[in-house]
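Excluded from the complex is one protein chain; the other protein chains are retained at their positions.
Residue numbering begins at 1 within each chain, and the chains themselves are lettered A, B, C, D and E in the order written.
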Amino acid sequence: DFLNALEEVKPAFGADGAELEDALPYGIIHFSQSIPAILNDGLLYVENVRQQERLRHTSVLLHGPPASGKTALAAHIAMKSDYPFIKIITPASMVGFRDEVAKKDHLHKIFTDAYKSPLSMLIIDNIERLIEWNPVGPRLSNNILQALVTLLQTPPPKGHRLLILATTSQLSVMEQLDVTTAFDRQIRVPAVQDARELAAVLGESGAFESPEDVNLVLNRVREYSGGNSDRIGVGIKTILTTAETARLSAEPAEWFAEQIATQIARYNPYSGVSGN
Amino acid sequence: DFLNALEEVKPAFGADGAELEDALPYGIIHFSQSIPAILNDGLLYVENVRQQERLRHTSVLLHGPPASGKTALAAHIAMKSDYPFIKIITPASMVGFRDEVAKKDHLHKIFTDAYKSPLSMLIIDNIERLIEWNPVGPRLSNNILQALVTLLQTPPPKGHRLLILATTSQLSVMEQLDVTTAFDRQIRVPAVQDARELAAVLGESGAFESPEDVNLVLNRVREYSGGNSDRIGVGIKTILTTAETARLSAEPAEWFAEQIATQIARYNPYSGVSGN
Amino acid sequence: DFLNALEEVKPAFGADGAELEDALPYGIIHFSQSIPAILNDGLLYVENVRQQERLRHTSVLLHGPPASGKTALAAHIAMKSDYPFIKIITPASMVGFRDEVAKKDHLHKIFTDAYKSPLSMLIIDNIERLIEWNPVGPRLSNNILQALVTLLQTPPPKGHRLLILATTSQLSVMEQLDVTTAFDRQIRVPAVQDARELAAVLGESGAFESPEDVNLVLNRVREYSGGNSDRIGVGIKTILTTAETARLSAEPAEWFAEQIATQIARYNPYSGVSGN
Amino acid sequence: DFLNALEEVKPAFGADGAELEDALPYGIIHFSQSIPAILNDGLLYVENVRQQERLRHTSVLLHGPPASGKTALAAHIAMKSDYPFIKIITPASMVGFRDEVAKKDHLHKIFTDAYKSPLSMLIIDNIERLIEWNPVGPRLSNNILQALVTLLQTPPPKGHRLLILATTSQLSVMEQLDVTTAFDRQIRVPAVQDARELAAVLGESGAFESPEDVNLVLNRVREYSGGNSDRIGVGIKTILTTAETARLSAEPAEWFAEQIATQIARYNPYSGVSGN
Amino acid sequence: DFLNALEEVKPAFGADGAELEDALPYGIIHFSQSIPAILNDGLLYVENVRQQERLRHTSVLLHGPPASGKTALAAHIAMKSDYPFIKIITPASMVGFRDEVAKKDHLHKIFTDAYKSPLSMLIIDNIERLIEWNPVGPRLSNNILQALVTLLQTPPPKGHRLLILATTSQLSVMEQLDVTTAFDRQIRVPAVQDARELAAVLGESGAFESPEDVNLVLNRVREYSGGNSDRIGVGIKTILTTAETARLSAEPAEWFAEQIATQIARYNPYSGVSGN
Partner (left out) sequence: DFLNALEEVKPAFGADGAELEDALPYGIIHFSQSIPAILNDGLLYVENVRQQERLRHTSVLLHGPPASGKTALAAHIAMKSDYPFIKIITPASMVGFRDEVAKKDHLHKIFTDAYKSPLSMLIIDNIERLIEWNPVGPRLSNNILQALVTLLQTPPPKGHRLLILATTSQLSVMEQLDVTTAFDRQIRVPAVQDARELAAVLGESGAFESPEDVNLVLNRVREYSGGNSDRIGVGIKTILTTAETARLSAEPAEWFAEQIATQIARYNPYSGVSGN
């Protein structure tokens, strides 16, 4: 099955290799059952595009809360794919373009490049940013939106195959804009849900040196979430980077727990935080 | 009658032949009575434009839910028409143009080209995309909209004849914009409605190898649609591509049925899905 | 009187002669008393502009439902006028211009040309399209609107006379925009109202060969309109072109009646259609 | 006093003389007491600008319903003024400019020209049009609006004097836009109010040859206005031009009365029209 | 103290001297206690900027009803200041610039010029006009607004000092736009409030020759304001210019009183005007 294939890392792929690796500085931690399921689905589509008969392309949307690991998972799938052409389109790679027309043209050019390889993968990271969406107005670049939706739905020329993995943390915006209907498949990426999953993350990552620190954190988080340990809802990226930042502080575990608490409160406004 | 004419394929037409064929990778499956009726209507207009005395052009709007086969049916009618000039205008063929003025000019140029042939057909695919419509705002390119509506209503010069087939999955938007009144005729393209039609599609396409798989799928779909097998409402493209994607999965029929179920739920929010 | 003058066709006028003739492929059918009245009014203004003392120009708005014959009637009046300069400005003649500034300049240029002849007529067809109006937004070209309204109200230089005939099927939009107040006179062009008028159109045009067909149509239409034969409200252009399209169908009269029925339903939503 | 001065026409002024004369093809009819009062006020401002000590400019807004004679009255005052520099800025003189920036620059240039003469008058006709106002949106050229308001309030350089007469039929729009506060003075121009004033207009203008015709018209208008002869409210320009157009019709007086009736109905929707 | 300093006029300052003088054609009349208080405050800021240790700039907003004398007071303070660099930025000085970018650049340039002098004053007159604000929309130049707010809050380079006096008659707009928070200090400029103040203005200015005329005016104004002589609320500029315009009319005092009455009515809609 595909999960076994995850173990061996295939080193040979296109120019974006370093960039892909840079997308998962903390690797992939299997903190819940959903992680292997997501990778499994992703690799199914990788194989499908390679092998299917009449379809020449598939577009997949990875959506989930901020910091939940969408980009890392897409990069991981790409690294496992062994495709000869892999390219990642990030908001950062777009910021240098003058205006929306220049961005749209660049997006188009990347697709045109991909069409030249017999087997290509494009990762389009943070599509809400690509289309320049902001919640006030509302406002966005219709020019880029139209190009994106069209390119998502257009198969490459005969003899060419293309897999598109896109990420977003704004699923409802994408639904309002009808962008979701332009995707063939969707994959939901969850946040870290409860204390058990949090324990798994802290354990596997070695974020804290002593088990006492981990216990202190878990107790605090249970308190903050009002005893309701099922409702943490914080992204794994937030957890891992906050833990790293905590190390230099006077009391790392305390500091970490307090920082995470603000996040819990933000997502669970009625969680009845008792705090200190 | 025209239906008989469908059997023999006429090979000789303009440059877009390959593109037309590419529009129906799974051919045309007669899963319901509406399919031959649609083709019949389409070919009536083909003949009319060829033969009618005073009218020199007709514009027809094929509308229906997403993935219901609008583009394939338009392409099929075109392939049967034996017209010397056939051109298909897709959103993908527009994406390279800089801005709405460039798109509008290109649209105009294609019509001007068509006017040079004594007998021409233009397929304008996904007009909601051509006019750059998005549901938030609302926003669209008025520049292109005005050109489109004008060109739809303008007869070619004397001695020239033109048939326009356009497609949309946003009929209500087109009505709001008064675009529908610019068409002479409309053709409604339905989704696959019920288990009987679904059985026909799966049967004719050979999507699953064993009849047991087909039965498993049908049973599941009946369950999902709350026993109400009249309310599937999923486009034939979705059905055929999902079946193809299913093949590589561990349990193709199960996987296929689950994917279709999400679609049913989307269109029938009150269908009382019992699911597993 | 002017009606007698209608009989003899005056051949000698400007370059747009062929275009004018092309505007009435089915001629003018006197299906009701309003038709000669409209022509009478139109020719009154033709004579007035030629003869009046202090006024040097008059602008007339022909308004009515879509397909009711506005353009044909304006063209007919122009053909009868014997004016040395006649020009028709259609949306199609504007579609090639880059943007609203280019369209506005072209409009201005046509008026400037007209001012060079001692006696000129301009037909401005579909002014809602000229100003690029669309119902969503609402949106329009204020640039063109301002030029249009100004040009409508400006007399030509001394020694020059100008008659402007404009058409619209969006009277209420024109009223909202205060465009109607820029016209000196208005002419209302009605649709075909009832079975008697429909019979006149079908009779005079020879649309169906046998009287049985005509009777079948009339009976059907009476049924569709709920016995209320006073409320057809379909434009003569729709009737004549649908009849021509019907000819190639298997059962022309049936097909024709059904097509017209959809139109009646659209205009008379409470007409209690009983149908088959 | 100034009214006596009205009798002798002073022929010597700037290049716009012919244009000013063209603004009052029917002269000025004293159909009510308000007409000499308006002229009196206008000429008071003419003298003030010429003679006042510290003020170097005055701006006056003539406002009233459409066709009430605003432009003619402004032109008449200008013709009587004997100023060495008189210029009229009409929407028609602006229509050839490319866009709002070009119009704004032209407006600015005209003021700069005026500043070169020791004593100048500018007539700015239809300022709602100059600022490109349309009632849908609402939309206007803020660029021109800002320039207009600024120029209205700026005195010319020392040793130079300027009188500005502007007209509008959209007083409430000008109030909403705060344009009215930019004017030093206002003059209200009324429509023809009642049968007595209408009789005066028809009498002085010699619009109808026989007194019977005049009587017929007055009786009809009384009927149309529901016996309420105080509420005609039609502009003198409408009355005079409709009368001229009426001459060629079969029954001039009847036709004229009917046309005027539509206007009365428009302004007095509750006038209880009894009609024929 | 500073008030004594008001008596002697200092002649030597920058190029805008003539323009400053032109801003107060009627001088400064001390019609109420608020006038010397305003001048006192203004000169306090003049001295502060000259002498304070760590602060290098101060920005002051003079706000008050239209015509209340804001510009004249700012000009007067500038004339008394003896600063080596004084510049006044008026809407009129901006009207020749092409668009908002050109205006913004000019504004920026003036500040940059001011930064070159060790001690500079800028008067920015009518900032609502500078930012191109109009009440419909609402609409303004965000480009200029951003530059203005930034420049107001930026100190000049070390060794340089800057005082900014800005005026507006749209205080509430400036508050909505958060422009007021960009100013360090505010000065309120009142209108002429009551009959006593009006008497002072008419007396000091010598607007009317005979005391009878003044009395007639005061009586009339008392009548118009419904006996409530505390609620005149008309700007001193309006009073002085109307008085000058009145001189040529047949009955100057009557005419003046009537004109002022319309103004009172405008500001005091419920003042119970009894009229003549």
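Points to keep in mind about this one:
In this text, a residue touches a chain if its C-beta (ideal position, glycine included) is under 8 Å from a C-beta of that chain, and two chains touch if they have at least 3 such contacts.
This structure is a prediction, so every number in the text was calculated from the model and none was measured.
Touching the missing chain, out of A:22, A:113 or A:209, is residue A:22.
The missing chain, though absent from the display, is touched by one residue of E:39, E:61, E:147 or E:195; that residue is E:147. Within chain E, the residues in touch with the undisplayed chain are 44-45, 47-48, 51-55, 58, 101, 105, 108, 138, 140, 142-143, 145-147, 149-151, 153-155, 158, 176-178, 181, 184-185. Not every partner is drawn; the one left out touches chain A at residues 22, 25-26, 66, 90-92, 94-96, 98-99, 129, 132, 134-137, 139, 241, 244-245, 247-250.
What we mean here is this: only the chains that are shown with their structure count from here on.
Chain centres here are Cα means. That of chain C falls 34 Å from that of chain D. Each chain gets one centre point, the mean of its Cα atoms, and the points for chain C and chain E are 59 Å apart.
Shown for chain C are the residues that touch two or more other chains, of which there are none.
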